[in-house]
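Here is subunit A:
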Amino acid sequence: MEVYKADVAIVGAGGGGLRAAIAVAEADPTLKIALISKVYPMRSHTVAAEGGAAGVTRPDDSLEYHFNDTVHGGDWLCEQDVVEYFVAHSHEEMVQMEHWGCPWSRKDDGHVNVRAFGGMKIERTWFAADKTGFHMLHTLFQTSIKYPSIKRFDEYFCSDLMVEDGRCQGVLAIQIATGEFTLIEAKAVIIATGGAGRVFRENTNGGIVTGDGMALAYRHGVPLRDMEFMQYHPTCMPGTGLLFTEACRGEGGFLLNKDGYRYLQDYGLGPAEPSPRNKAMELGPRDRLSQAFWHEKRKGRTVEGPHGAVVNLDLRHLGAAKLHERLPLICELAEEFLGVDPAHTPIPVLPAVHYTMGGILADGKTASSLPGLYSVGECSSVGIHGANRLGSNSLTELIVFGKVAGVEAAKFARSVSISNPAAIEKQAEAARTRALDVVTQSRGKERLAVLRTEMAQSMENGCGIYRLESDMQATCDKLRELRERYRNLKIDDHSKVYNTEWLLSIELGYLLEVAEAIVHSALNRKESRGSHQRLDGFEERDDVNYLKHSLAYYTGDGPPRIEYGDVKITKSTPGTRAYGAAGEEAEAAEREREGAGND
Partner candidate 1 sequence: MSKRRPYVRSMDGWWKRDAYFVKYMAREVTAVFVAAYAVVLLVGLVRLAQGQAAYEGWLAALKSPLSLVFHLVLLATFVYHTWSWFNIMPKTMPIMFVGGKRVQPGMITGAGLAAAVVACLAVLLIVRGVAS
Partner candidate 2 sequence: MKRSNEPIFWSLFGAGGMLAALIGPALVLITGIAVPLGILFPADTMSYAHMLAFAQSWIGKILLLAVIALFMWHAAHRIAILLHDFGVHAVTVVKVVCYGLAFAGTVIAAWTLLGL
């Protein structure tokens, strides 16, 4: 087996992984970095992010506002000290991206422009038309080329972590082009493998978003935190789930039911005004908007389309010129996939799974509970999203915590050495056999795609926008069954060169385990909070029992063990999440309260 000796190994070359790699390279150019990705870096799913990245910029905005929007949006399940760090470092990281060449949209005076996003008090979303993630990813990738210490392993699929002497000391990867294995020894490992949206049926995620890194860390005893919180995005394409960015509403788009009525005003988000107002109506938070859709559908006020119920996203009043300047990708998607010109016809939309709020347990400095193992990006739960992520916080998370992860991993790597190379190599041999077994031991008749489809359907049934104990239990049972059947896969492909079917079956293994962590965490959380909403007697938030992070632990073949951890509160005690007019009243009351307290 080929062995590569690195100082820091980074699994994943999306926005998070690339930013971390650059941070290591800048922290210490003598450290050898292995940057491993199962696709070429610019194919990573960061590329699909449309809307923008948050950073306090305008003089009328403040760190406190960003903090409050984030913590309230997350229904107080955020690690507040981490959020404080995050909001304080967002702007400088955005400027850093600008210095590296990111083509941010500009104002006439040459300064960077910001736009409105859901759940935000003041406009603070930096954007590059509606291809923000694309531009950030390509800027980071191209900038990374500048650093000779970054050695890329493009199209290498990571199949396991090497844990020796109680710390993470490397990864095992398959070179997809040859089917051969490479052991990458490393003194520190950063996981940056992105989310797990593909466990659901209708989703906005790319085919590669299969929770690999989460499953890898989980199998080695690191808990997955807050996995029950999956974000539904309210405006996605029926059939494919492709995203129409929140910026559509930030720019002034309306959501209409079948009567052409802006139904959000019936759900505590009003009053309906002709132009967008921050934190109200269409600019409310994602969980609320997705939930409102569900209720409209129940009331029979949605439109029936070929792919089920939809509502209309109306952009017509923005005019063709503005649409093409600010939302060109949206126009392209609508025209090519749906045959709809948004300047003349409203776009049919529905909610789809979009973002994995939970992830690998990480402290405020991205370190996991396993020494030497760090995580960043959507796979990580560093603690800023809580029960519901604020739109445009995650792109910023990639660069703020990508840098932190790089600096911390570099520090750690300098402080240790590889303890027992022979033992690691032996481990790698064993892991190699396990990975090969998926194909060589496959003698059953289960089709990969069938299992995958059943899993995704079952997750949608059990862990959708609203949840019931009986449905969740059914999904738990289904996943047990699928994990059993997974042992009897029938694999057509027994070759080595670009055997994508083999990789898909390894991914299915990851998906199934992450799915279990999600549904068991959900089943155990007997309250409603953020994106986790129950209809079976637990409709309210329960701060007494559940102002807690859920932690899912791997137990081998059995279902995960769910434990709970404390939430760090620094300055915002749990209150009511209110938006629209009610939100403004609540805020005024709070100001008064605080004012009184200060005197």
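Everything below uses one rule, namely that a residue touches a chain if its C-beta (ideal position, glycine included) is under 8 Å from a C-beta of that chain, and two chains touch if they have at least 3 such contacts; residues count from 1.
Regarding candidate selection, all candidates are chains of the complex that A comes from, given by their letters.
This one's a predicted model, so the numbers in the text were calculated from it and none came from an experiment.
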Just to confirm the interface: in this complex, subunit A touches which of 1 or 2? 1
Residues of subunit A defined as touching candidate 1 within the complex: 177-180, 495-497
